[in-house]
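Let me give you the structure first, and then I'll get to my questions.
Heads up, one of the protein chains got dropped from this complex, but the rest are sitting where they should.
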Amino acid sequence: MKKRMIALLMMSALVFGTGGCGGTGEMPEPASPEQGSDSSADGQTEADPENTGEGETEADRSVLSGTLEVWSSGEELGRFVEGFQAAYPDVTVNITVVPNEDFVAKLTPTLAGGQGAPDVFTGESDYVKYLVESGFWDDLEGAPYHADTSDMWEYVASVGRDSGGTLRALSWQASPGSVMYRRDMARDVLGTDDPEKVAEMINSDEAMLDVAARLKEKGIKMFASWQDILNMQFSNRSNPWVADNRLVIDESMLSFMDMAKTITENGYDLGVDPWAPEWSAAVESDDTFCYVLPSWGYQFVVKPSADTTKGEWAMCQGAVPYVKGGTWVGIYKDSPNKDLAWAFMEYCCLNSEAQKAYGAEYGEYVSLKSADKALAEQDGEEVLGGQNPFAFYNSQMEKLPADLMTAYDGTINNAFLSAAKDYATGVKSKEEALDAFKADVANAYPEITVE
Amino acid sequence: MRQRKGRRHTVSKSRYGYFFIAPFFIVFAIFSLYPILYTIFLSFQSWDGLGPVNSVGVKNYERLLKDEVFYQSLWNTFRMWMMNFIPQILTALVLSAVFTFHRIRGMRFFRAAFYLPNLITAASVGLLFNLLFDGDKSAMNHILTKIGLLEEPFAFFNSMVFASGLVSYIQWWMWFGYTTVIVMAGITTVDSGIYDAAMVDGATRTQTYVKITLPMIRPTLIYLSITSIIGGMQLFDVPATLTNSLGDPRKSILTTAMYLYNQGFRNHNYGYASTVSAGLFVIIAILSALCMSALQKKEREGQ
Partner (left out) sequence: MTKMSRRFFKGMIYAFLIFLLMLSVVPFYLVMINASHSSFDIVTKLNLWLGDALAENYRTMQTHVNIWRGFANSLLISASYTLLTGYFGAFVAYGFAKFDFRGKKMLYGIVLASMMIPSQVSIIGFYQLNLKLHLLNTYWPFILPGIASASTVFFMRGIITQSIPDSMIEAARVEGCGELRIFNRLVYPCVLPGIVTMCIFNFVASWNSYIGPLIIVSDSRKYTMPVMISMIKGLYLTNYGAMYLAIAISVVPIIIVFCILSKYIVNGMTAGADK
């Protein structure tokens, strides 16, 4: 009886299977209409073609209508949608969040395939330069966008420019860094918890190590992980990783390796990788002094976990002001909805009012100077004992060095961290570690000259 | 013995043979052929994924032959496969013998429970074990120091031997239940009359199992070995999520599949990644052929 039932199921599977098989050639799925096929992009946008056409001819933006497809590697961009749709009631924004880890794996076949690409997509700092140079993002200073970036922090806009100076991407955020430290421990060991004075005490690599030694006497580890310091050291470089197709190992990177070794040998940190359980737990510890992380580190690490340590955190500058990470966004070159795309991008990246509202609600540092300056006037953060992070970040953004990002950074940084770790833990000598690092870079990018 | 007889006497209604195998080849042609051909095409190109595709002839293959990381990754993958497959097949054979010859209370329950680890996505398993072992205060360090097995916390993920062993352990853990189920399914098809005959002849259970059952389920064992080597040589998720996806510490758990993924989607060398793919395919084919001929040779000798 049961056997017969299964056999019956299988038979229906047969019918169903061959039916599907015969239909593969021309069967259009209901949800992937083919009306976009003439406009070269996008098999899946659900834009009503009539409405889109209307939008293209209308000069008045408030009557824009249609559907915009956006791919994002995070959820932040989605937070703008509500406000945007209040301003443009006839535009539907479809945000597809693609798992961050595999964003490139999904994006590449789509762009290479020439169809099915979204109107707008993001790029994280690890690979944003790769996308910027690829030419798949439209020139935002050309027609029909004419972006005006005068209010945007220079650093943010400069990352969005390709090697020829063309503006390909913008961002709604900026990610300046800080040393986030514990006020209670600073009072005990350093005699003050005032950010200005603490900053003074840690204003160079040597000074940081001196403070680490003082903390150690009291049984406190200065850093959660030495690897975090690399975030800051990147802004301490005078050369990018790759210049004129040549690998450059900046002096500051070599001294960073020594610093990593000193920290490891003296036990100035927890000896774990960032994002390891123990590293995350250090927010609530009684023996870890600081994290060296950009603005997202405050957002995602310290702020959500600080409970008993609420009010005992503060931000100050370390050896140098720095910026690390971030997500940029650009418009697909063959998008059929460029006017909608631009309206959305302009709203997120260049609309000061929108950014002010966003920054106030989510506490995230934004990319427009005017918005950040307004936000700096507001009340401070409870977790930070009343310190206003916007005011602090603004001071850092003013002092930033030039942008040294390259298309190779993601891979090279990881290879460098692996090498530095082997040296720090004593598995390899400095030469061996550097040789392994160079071999890794040469293997990843055969076109780069490595000496 | 039986299957040899079966093979020789296969019914020769040949056109029906084509009829029965047709569905496979039709669907294969539709869904698999193009991606394979495209990958072969790419393996002769230089392509960053977004820019133009440039032909480079056999340069990628020349590079592959000299690529130490490729060889290292092959060795890693093979080593981790061996270290999990041997214990896995032994566990499965012992378990299925136990289940076949002893009345075990809750046998079904045990067997289902052993299969549980296979249900969680491999990527999540890697993450779970990372959380258990990473750091001085990790759960495992906590437990091991408390019960006195360790004097002081051990940096598990700085040890190449440990990381590689852990991958093998996880693979064993995920798959021994599956292997047991497959072996038992094979045993099911053996005619039970044979056991009675053997028992009457005075053979012990162990003798019966080794001398009669195992040879009879050889096709099942061949199936297990071949699929295991094919799957094992393409190992990806567990080692990729256990540490930083670069195979740290010091590339000790960098598998070939991870290497080609990184060459493609991280370093944007899609041409070379395709070449590594092709290289891996050839290696798997050779290993499978060796494995197959070894097992079939034994089969002939055994008679």
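Brief remarks follow.
In this document, chain identifiers A and B correspond to the written order of the chains, with residue numbering beginning at 1 in each.
Going forward, contacts are C-beta pairs under 8 Å (C-beta built on N, C-alpha and C of every residue); 3 or more make two chains touch, one makes a residue touch a chain.
As the structure is a computational prediction, the values presented were derived from the model and not from experiment.
Hidden chain, full complex: it touches shown chains A, B. Although one chain is not drawn, the whole complex shows that of B:V58, B:I86, B:A113 or B:L290 it is B:A113 that touches it.
Contact residues of chain B toward the unshown chain are 2-3, 6-7, 9-21, 23-28, 30-32, 34-39, 42, 91, 95, 98, 100-102, 104, 108, 110-125, 127-129, 131-132, 139, 142-143, 173, 176-178, 181-182, 184-192, 195, 216-217, 219-220, 222-223, 226-227, 230, 234, 236, 256-257, 260-261, 264-265, 270, 273-274, 277, 280-281, 284-285, 288. Contact between chain A and the unshown chain involves residues 2-3, 6-7, 9-14, 16-17, 20-21, 24-29, 31-32, 34, 43-44, 69, 71, 74-75, 94-102, 105-106, 108-110, 112-116, 118, 275, 277-278, 280-281, 284, 300-301, 304-305.
As a convention for this text, only the chains that are shown with their structure count from here on.
Separation between the centroids of chain A and chain B, computed from CA atoms only, is 36 Å. On the side of chain B, the complex with chain A involves touching residues 23, 26-27, 30, 48-51, 63, 67, 69, 131, 134-138, 155, 157-158, 244, 246, 248, 250, 262-263, 265-270, 272. Residues 17, 21, 24, 102, 104-105, 108, 111-112, 130-131, 134-136, 270-273, 276-279, 281, 410-411, 414-415, 418, 421-422, 425, 427, 436, 443-446 of chain A are the ones that touch chain B when the two sit in their complex.
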